[in-house]
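As structure tokens, the structure follows; a few thoughts come after it.
And then subunit A:
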Amino acid sequence: MKEEQVFLTVGGEEDLFSRVRGMKEEGWRLAQVGATKTETAFEVNYSFDKDYRFHNIKIILPLQGAELKSISGIYWSAFLYENEISDLFGIAIKGIAVDYQGKFYRTSVKHPFGENK
Partner candidate 1 sequence: MTKRTIIPFGPQHPVLPEPVHLDLVVEDEKVMEAVPSVGFVHRGLEKLVEKKDFQEYVFVAERICGICSFIHGMTYSLGIEKLMKIEVPERASYLRVIWSELSRVHSHLLWLGLMADAFGFESLFMESWRIRELVLDIIEETTGGRVIFGSCKVGGVRKDVDNASLKAITVKLQDYVLRVRAIADVFLRDASVKHRLSGVGKLSREEAYTLGAVGPTARASGVAQDMRKLGYAAYPRMDFAPVVETAGDCYSRCSVRIREIFQSIDIIGQAAGSIPDGAIENKVSGFPDGEYFARTEQPRGEVVYYFKADGGKFLKRLRVRTPTFANIPALVKILPGHELADVPVLVLSIDPCISCTER
Partner candidate 2 sequence: MTASIIKNIFTAPATRRYPFVPRGYYKNTRGSVSIAVKDCIFCGMCQRKCPSAAITVDRAQKKWKISRHRCIACGYCVEICPKKCLSMDNRYAAPAVKKEEEVYGDA
């Protein structure tokens, strides 16, 4: 890909929210929200796209008791991604616009990507 990809890591939730709001005002489109589990932490990536430019904001959360506020108030379409993250990883996300409460993916193992797996 010949495009330029920008990776940015933010410190806390307030910083994340102000940046996401800024993205919405400048007219960026939410491309995806994804989570990764490393040995020491959870990382959640918020990816935005505008005019073929790609911007990625990452927030690091602790492995135990991770909590996040939903961005579906700003970008409504984020509710699908956040339900998937809370079902697969066990990260508690509060205030999702349409909340399936753990029944989005009905897997036989709860939180297959979460801690202790």
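Candidates were picked such that all candidates are chains of the complex that A comes from, given by their letters.
The rule we apply is simple: contacts are C-beta pairs under 8 Å (C-beta built on N, C-alpha and C of every residue); 3 or more make two chains touch, one makes a residue touch a chain; residues count from 1.
Computed from a prediction, not measured in an experiment: that's the story for all the values here.
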item: Touching candidate for subunit A, same complex, options 1 or 2; value: 1
item: Parts of subunit A lying in touch with candidate 1, wherever the complex brings them together; value: 1-3, 5, 7, 27, 29-32, 34, 36-38, 45, 47, 49, 52, 54, 56, 75-77, 79-81, 98, 100, 104-107, 112-113
